[in-house]
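Of the protein chains in this complex, one is absent; all others appear in place.
After this line comes chain A, so read on.
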Amino acid sequence: MVGSFRAELLKLGKRPATWLLLGIALTLGALFAYVIPYLGATSGTTGATADRGLAATLPANIVGNTLGGYPVFLGALLVVLGVLFVGGEYGWGSWKTVLTQGPSRTTVLFGKFGVLAVAALGFVLAIFLMGTVASVLIALAEDASLTFPSAFDIVRGIGAGWLIATMWTMFGAVLGILLRGVALAVGLGLVWMLAVQNLISQLAAPLLPWVDSAQRGLPGPGAGALVAALGAPTGTPGVSALMGGGPATLVVAAYLVFFLALGAVVLRRRDIL
């Protein structure tokens, strides 16, 4: 298992797409969580999201503000990462090359899952660091308070972000396995993240009470409720306090375990063609 983990780590670290996705995540995170809200607040505009104000971008709100992207757009990037990392083995035909070196399918897959979990933590920490730098710069520019959340809140926020990010990478990994490739898996993963989730919460749930109840058992709303419980601005796409932080954590964790198990079972049962 250690050998497979080290092999996967080398593959992920040397893959340009990994760093491209991280760069995009940091750029979009900085843009939508700090730059645009700050410019809006300082220019005195009165748009629909103007109520966030300058306070949301200050160090005191760093946990909620950096977590806000995980239910949708950061989540989508992590799904793409998971698909590329696992689905790529089908595209290149490299499963046979790996498996003929001797490791079992389960060993290889859990090596991949382990590395994806590490990558997800790296994304979360990098985005938190970006948020820290951005919020401090804004506080200094505006001569505002440099008060940070408690260490407990920070660790809890990073932990929640890691859980959600890992769950999305596993979602991508399972799509790659089920669809045995990259293109269709990325396409369907993004359709789910960017379209279907929004249609369910914005269109179907207000019309049908049973959909409103059922969506609480879906991964996106679970992630949205979890980050909302930790202070993410509720105007952010996908962020909605549909349930408390405890149940939301359970929903996200349940999907993480489900994706791990589904990926392992399907990969073990199928022939490698």
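Operating definition for what follows: a contact is a pair of C-beta atoms (placed from the backbone, for glycine too) under 8 Å apart; a residue touches a chain by one contact, two chains touch by 3 or more; residues count from 1.
The rule is simple: contacts and distances are computed from a predicted model.
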{"item": "Chain excluded from display, named as in UniProt, from \"ABC-2 type transport system ATP-binding protein\", \"L-serine ammonia-lyase\", \"RNA polymerase sigma-70 factor, ECF subfamily\" or \"Alpha/beta fold hydrolase\"", "value": "\"ABC-2 type transport system ATP-binding protein\""}
{"item": "Chain A residues touching the omitted chain (full complex)", "value": "3-4, 6-7, 10-11, 14-16, 92-104, 108, 271-273"}
